[in-house]
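Presenting chain A:
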Amino acid sequence: MFFIPFWLLHFSSVTANVITVLPSPNAIAKAIAESSPGDTIIIHSGTYREGNLKINHSLTILGKGLPVIDGQHKVEMLSISAHHTTIKGLRFINSGKSNSDDLAAIKLYSTKHVTIQDNEFDNNFFCIYLLNSDSCTITGNDIKGYAVNEQSSGNGIHLWKCQHAVIKDNTVSGHRDGIYFEFVTDSRIEKNKSFSNIRYGLHFMFSDRNAYSNNRFYHNGAGVAVMYSKNIHMTGNTFDLNRGSAAYGLLLKDITDSRIISNRFEYNSIGIYMEGSNRIIVSGNNFHNNGWAVRILSNCESNEIVRNNFTANSFDVSTNGPASSNTFHNNYWDKYEGYDLNRDLAGDIPYRPVSLYALLMERIPFALILYRSFVVTIFERMEKIAPAITPVDLFDNQPRMKPWKL
Partner candidate 1 sequence: MLKIIKYVLLDIVRSRTIIGYTVFLMLATWGMFMLESNPSKSMLSLINILLIVIPLVSIIFSTIHFYNSYEFMELMLAQPVKRSTVFAGSYAGAALALCMAFIIGTGIPLVTFDSSGAAIALLISGILITLIFVSIAYLCAALSRDKAKGTGIAILSWFFFAIIYDSLLLFILFLFADYPIEKFLLALTFFNPVDLVRLILLLKMDVAALMGMTGAVYSQLLGSVNGMLIAGLVSIIWILWPFALAMRIFKRKDI
Partner candidate 2 sequence: MEIRGLKKQFGRIHVLNGLTLQLKKGSAYALIGPNGSGKTTMLKILLGLVNPDSGEALFQNKSVLKQWKYRNHFGYMPQISRYPENMTPFQIMEMIKDIRQHSGAYDMDLYKQFGINKFENKAMHSLSGGMRQKVGASLAFMFSPEVIILDEPTAGLDPLSTEILKEKIIRSRHEGKLILITSHILSDLDEIITHVIYLNEGNILFQLTIEELRSRTKSEKLSQAIAAIMKENGHA
């Protein structure tokens, strides 16, 4: 505090300074330079082309009338290394593109308690990039990109080595990954919309103890990819319209001790794809109109798929080898043709969710072209009556007679 000049101390002793910025060359840079920690800078509408701006002390920067910060395809516009900083109501366009130093519209360097709120991002490489930061909030941002391929595009919201982040109410589209987590722990992702991204709507790598809920992921290469992580809670999300070869609603790779509760998987090529994943509870989800509702590889163990609805999927479950110790229990399968004599709403004969043809297609994928033909229907019927090829120990022994109200 002793370094603060007298005239600034004079004002801030009552309240923080408010600095108003109008469009003129280097107006924002000047304002930042003139500001002291805790000040508020209000940027009025207009277009600002000021190259890279660095924020080294805590500030509140507010846009009035959505001022535009233009990176002119050259630079990272905002580099923040101060704690307790808020960026709100700005529009960031045209950041530079560089794969070597991951240029972004806003990048946070080892900060705490930074809030990025209600901003717009259009045509940037990375948009909001958090490095080694703690307790930051990213909320209400509208992020739009025009990614063509994975190599030449960045992520919408990118977190690396962060803790306690909250990502809420954002809309992200047209990037490589909508939201990307790597070495991120104890964070929450809520009520975001992530769509039309080239790779994943949401991507976890080596990120434990996180939760994401009530988000919608659609039209992405794959909805959500969760890899090499544990203790992830996935609740109330909608994964839909993620279609294409290798397109999944949810891709799980080497995930353990996680919960997938009350989500909707609709119109995806594959609803959930599980590989090397253990001790996951999949419960209360709706799988509707997917190509494959669940594809669970034989290296998955001790997973519980219980009390879900499976309706109008081309195939309910497929697997690539002899079954393992996964439990299917008390799910509603619309393809179930059994009966319920004691009227306890659980079918009296088990349901085998892996169909003969799904197995055949593991070996010959383009056999799909003959699906639903009379001959194939007959074969499937025969296999249902007397299973010979489909896995013996993969069954739901209490298939629900009526769909769960989810």
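Just so we're on the same page, a residue touches a chain if its C-beta (ideal position, glycine included) is under 8 Å from a C-beta of that chain, and two chains touch if they have at least 3 such contacts; residues count from 1.
Regarding selection, all candidates are chains of the complex that A comes from, given by their letters.
Computed from a predicted structure; not experimentally measured.
Touch, as defined above, links chain A to just one of 1 or 2 in this complex, and that is 1. Partner candidate 1 is touched in their complex by these residues of chain A: 243-247, 267-270, 289-292, 311-312, 314-315, 334-335, 363-377, 402-403.
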